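Of the protein chains in this complex, one is absent; all others appear in place.
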């Protein structure tokens, strides 16, 4: 593995999940991180990703150094050929290259602007870091994907599913007050398509994910129909891909509650967090035994550790 | 010890102080922190507490991970049963529970709002972290107490008092331009009441501490009367408990200077820092040999180390 920005970077997904589970049982079994420095650059805020990746690095014996760009540093220029006489103090060509000289692995978080779809989906920021850093880069969530989350999600499903037959996994949209990225649902879809599960998506009209992420997946615009018999339900809001970055609906009928849960096969309910209670998922579900969002969050540590360990090999 | 939020959590105060002094002599005598992660969550700014607790954790071999909520993270919701469609991105139920999965010990700093007394004194924020984190929680100063400071204060008094008879310890109010919490004086009173000292308080009328903290303590509204023969004077501003959170007086007669010091038994003068020179304590005292505020600050490391070590057992 050279970088980790999507499932396409993974040679053997099963092995990766297995390694993550081994780390959960014994976090200190690898010392590949000894003397190594992992830089974690955040262009956007983070709680779980930041903490879990720090813990993961430290479990491997590595030093994690966090940098909040814009707050600790300064605004970066990503366009080539410009005369930098505005508010951008440094070009990504230098910033990334310097970090590449200081660190052994570079983690980068960058959110999409949600205004220019082709720009966001070209992943210019993440790709620029990869191009100029010259060291392995790990996506800590980018414009279109959140692969560390998806790996933790897959690991959680595997832990929670003792049966030999395929589980039915449904990703359902839920309302939100803000326009959120498509990164988590995109990424989850991408991983589920490759996993040994029966996967489908439920969302209101206008909220279909980009074809490149939902290709071949059954998409339902009727939530009840999709949820029938589900073993796992991943609840998540996202803004429209078609009407890019827009909030087309805040329909509270899509808020996931006991009513929705009752349609499933006593499903385990998932969310990547942070979750807005009452709006995305109701308390009655989040506080029930069906909710496994905390297991997902915990598994973020071991997903990250598994990736860092792979890149340090 | 399950948590450390007040002196009530301590089984044996003498032993705790003794252990702190042992750590001061040899900071690296315990390796209980090896492989352990200590999360330090600040909902409010901090210099001494942050640095001293990081140093303490590292002395034990543990990793300290600092998170400035609101700056690094986002606004937290503490109320139950609400539909989170406002500016709060995450509920304490998830935030604390996730941190509980990442860390072995969680330190939390949270200041009181100083507007709703019953809310502040119910310690809703701190108690919520305890309720949902599921791991030992250390108060890094809460709405009503600052126990790590008080432990360091007691340790300092013990170091500075070679005699077998009880020292006379006076806590005196001093003026300030801002409305400050009662946490430090509350906590200091709570610890002094249990310590082997003769303790009293001086403050202007309207500034009496909450009965639960000053129960049985002689309170003087005449500073000179209180200071007579004092061996230790703890100078500190606080806002009114009675007229909750209000600044009732900025009377500079209460500023602690040479005049006040001359009334004492050549007392050692204490302050938890930060101290506003000239306003709370005059330069003539802070720059004299009577001032032991830097010893208190230094002892914060060993107080924290003693507590973390206890919780790691």
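Here are some notes:
Order of writing sets the chain letters: A and B. Residues in each chain are counted from 1.
Keep this in mind: contacts are C-beta pairs under 8 Å (C-beta built on N, C-alpha and C of every residue); 3 or more make two chains touch, one makes a residue touch a chain.
A quick note: this is a predicted structure, and the numbers were derived from the prediction, not measured.
Residue in contact with the omitted chain (choice from A:89, A:122 or A:224): A:89. When the omitted chain is restored, the residue from B:37, B:91 or B:293 that touches it is B:293. Across the entire complex, the residue among B:16, B:275 or B:292 in touch with the chain not shown is B:275. In the complete complex, the residue from A:7, A:20 or A:67 that touches the missing chain is A:67. Seen from chain A, the chain kept out of the figure touches residues 35, 37, 39, 63, 65, 67, 71-74, 77, 80-86, 88-91, 93-95, 97-99, 101-103.
Residues of chain B that touch the chain left out of view are 27-28, 45-48, 50-52, 54-55, 58-59, 68, 71, 177, 273-279, 283, 286-287, 293-294, 297-298, 301.
Note that only the chains that are shown with their structure count from here on.
For the pair chain A and chain B, the distance between C-alpha centroids works out to 39 Å.
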